[in-house]
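Every protein chain except one is present and positioned as in the full complex.
Just so it is clear, A and B label the chains in written order, and each chain counts residues from 1 on its own.
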Amino acid sequence: MLRRTLLPLAAVLLALWLWLGATPSDGPVVRTALVMGTLVEIKAYGADPNRLDTAITEAFAEMARLEQLFSAHLEQSEIRQLSAARGVRTVSSEVAELLILGQMVARRSQGAFDMGLGRLVALWDLQSESPKVPSGEQIGAALRGTGPESLTINGQQVKKTDPALQLDLGGIAKGYAVDRAVAVLRQAGVKSAAVNAGGDIRLLGDRLGEDWRIGIQHPRKAGEVMATIALRDRSVVTSGDYERFFEQDGRRYHHLLDPRTGYPARGCQSVTVIAGDAALADALATAAFVLGPRAGLALLERMTDVEGFVITDDGQRLVTTGLDGQLQWF
Amino acid sequence: MTSSVDKSLELEQVRQRVFLALFIALAIAVHAIEFLLPSPLPWFRVGLANILTVTALFLYGAQAAWTVTLTRILVGALLLGTLFSPGFFLSLSGGLLATVLMTGLYGCLPTRIGPVGVSLVGALGHASGQLLMAWLLIIRHPSVWLMLPYFLLFSFISGLLNGLAASYLLEFLLKHPAFAQLKTARAGRLRIKSHTRNPL
Partner (left out) sequence: MVLGPLLERMTGADRMVALLAGLVVVLSFFLPLQSGPGGRVVVSVENRTVFTAPLDQPRDFSVEGPLGTTHMQIDAGEVRITDSPCPQKICLGLGALGKKGGLLACVPNRVVVNLAGEAVETDYDLLSR
């Protein structure tokens, strides 16, 4: 009788021990850093916290390195040098890769996405203490020479059609850096992680065997979530008119500038794009926002393996067909 | 050559096994029904199956109580398909701690303790054991222990009620002729050992 009770008991304890060993109940390693002018949070799950920490350090280092290449503020950045250059210039493979992707989005969006708006961005200067609306002549001058064909890219050889063109990779560089950070994490053997650069999110694997739950910021209620969606191994980027803006004479002037007019794009409050990589999602979110609700949604529908939704200026929600029913609204 | 005393002992042992099997079957059924019933709070369960463990403890001793508890948990989990799930370990750790406390209390005060006292410590042990396992396995967060007082309060009440039920059940069973042998043993406060081990 004793043996009959002890044996199952021992078996159960053994199973318990195995089960405990197989599922580490460790929390994630989470670190934040200020990179590329924004707050970047990297969260990684795994059995060995020290290894995760090392991997995260490497990922942050990679993002800091890319900032040195892409920044429009740092004197010695490749983008600044390219902006200053006349004639053909050889760029690093990273910059070339990014410019080619950006040009693809620029063409697919009929110029709604533009990497040549450096002068226009500087003119609006939303980062300054007291930004104001520039004059029509100033805007016209700042738009000269822009457009999808303003860059000729041939391998790593880049040529600006107009030597005065100033590059600004604001709508794509952050996403690209997130992609690179995830690549570094993956290379370091991390299986489950998320990189969130001020709302540009890329997910690596799942979270403890489940989908990651992504909250989408409400465009008009600060700190509130408008919707959530469950995803894994995807990127999510939201562009909204609430991120950087000022108000003058009762109008909101935000940072998502329309290259066709030189003024902040009208029609949307926010656009969220879900895609394989964050750089593409980042560029498409900007492009769709600039195009406006209907044309923006149509652009997202046209792209393969891309989903998203638009919040119009009157608060309407337009969702791509592939995403319908997957969002949980609040 | 078998004496009549040997025969009656053998009969009593068979009877004990049959009744134990019945108790286990009942415990599993009650366990399953309680699992399947919608509960307002997922973690709060009355633990009706413990009535049968207490009854077995008073009729047949500590070993019988262990058999009922462990078999109920294992077979119940097999039946409900929850084997090795977190819920299974919760009920296992609750059951282990409850039975340790119940058999311990019964062993310490065999002549003085009644079903209500035993059921009460069992219920408190069950709640604490479950919470301990929940903390170890699932949430690993100190706020789990915030629920401890409510768990204990709830199990205090359910423990008393289960004990009362076990008391009625014991009274009813001991009236039945099948337990006539045990009735004599009840004079020794339900210690079955006194007559199985020393039948002559």
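Here, a contact is a pair of C-beta atoms (placed from the backbone, for glycine too) under 8 Å apart; a residue touches a chain by one contact, two chains touch by 3 or more.
Since the model is a prediction, treat every value here as computed from it, not as a measurement.
J.: Decide which residue listed in B:Val14, B:Ile33, B:Leu78 or B:Leu109 touches the omitted chain of the complex.
T.: In the full complex, the listed residue that touches the missing chain is B:Leu109.
J.: Of A:Trp124, A:Trp212, A:Tyr253 or A:Phe289, which residue touches the hidden chain?
T.: A:Trp212
J.: Which candidate, B:Leu48, B:Leu74, B:Leu90 or B:Leu161, sits in contact with the chain we can't see?
T.: Checking the options B:Leu48, B:Leu74, B:Leu90 or B:Leu161, the one contacting the hidden chain is B:Leu161.
J.: Tell me which of A:Gly46, A:Pro148, A:Gly170 or A:Gly199 is the one touching the absent chain.
T.: A:Gly199
J.: Which of A:Gln103, A:Ser150, A:Thr272 or A:Thr286 sits in contact with the chain that's absent?
T.: That would be A:Thr272, which touches the missing chain.
J.: Extract the touching residues of subunit A with respect to the undisplayed chain.
T.: On the subunit A side, contact with the omitted chain comes from 27, 32-34, 37-39, 41, 43, 127-129, 194, 196, 198-201, 203, 207, 212-217, 222-223, 225, 228, 236-238, 240, 243-244, 246, 272.
J.: Which subunit B residues touch the hidden chain?
T.: 105, 109, 112-117, 120-121, 124, 141-143, 145-146, 148-149, 152-153, 156, 159-161, 163-164, 167
Assume only the chains that are shown with their structure count from here on.
J.: State, to the nearest whole Å, the distance from the C-alpha centre of subunit A to the C-alpha centre of subunit B.
T.: 59
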